[in-house]
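Apart from one protein chain that is not included, each protein chain of the complex appears where it belongs.
What follows is subunit A.
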Amino acid sequence: MKVLVVDDEADVQPLFLQRFRREIKNGDIDFTFAQSGEEAYEYLVDHYSEVVMILSDINMPGMSGLDLLRQIRAKHESAPPTIMMVTAYGDEENYQQAMQLGADDFLTKPLDFSVLKDKLKTFAS
């Protein structure tokens, strides 16, 4: 299962790799990272079919997570991929907008990795 993680913070990368150490080792999950909405979008152009889930931060300079969501959903009407939005500003407005734009889930920072793991497991099964 290929998961694309989009966040402008570079350290998200080692964090995910270590948090999902076992799952990666077992070959359950395969992570790819993008540091901006633009980078993620470009990656999707070539690897759209591979990616089953996108985990994207909303607040990023340039193309925001919501922009990315909008563009993906505009191009590809129906799911997949599953898109989960992550934001530090866990407010109603952001939530509504994400859901309206076609997000599958909405998570707030700081991420609870055990919850995220459960969600991924449920999704995989």
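Following the convention adopted for this analysis, contacts are C-beta pairs under 8 Å (C-beta built on N, C-alpha and C of every residue); 3 or more make two chains touch, one makes a residue touch a chain; residues count from 1.
Rule of thumb we're sticking to: contacts and distances are computed from a predicted model.
A.B. asks: Name the omitted chain as UniProt records it, choosing among "Putative ABC transport system ATP-binding protein", "Fe-S cluster assembly protein SufD", "Sulfate ABC transporter permease subunit CysW" or "histidine kinase".
C.D. replies: The UniProt record for the chain left out of view names it "histidine kinase".
A.B. asks: Please pick, from A:M1, A:L15 or A:L107, the residue that touches the omitted chain in the full complex.
C.D. replies: Answer from the full complex: A:L15 touches the omitted chain.
A.B. asks: Provide the residue numbers of subunit A that touch the chain removed from this figure.
C.D. replies: 9, 11, 14-15, 18-19, 21, 59-64, 66-67, 88-89, 91, 93-94, 97, 109-111, 113
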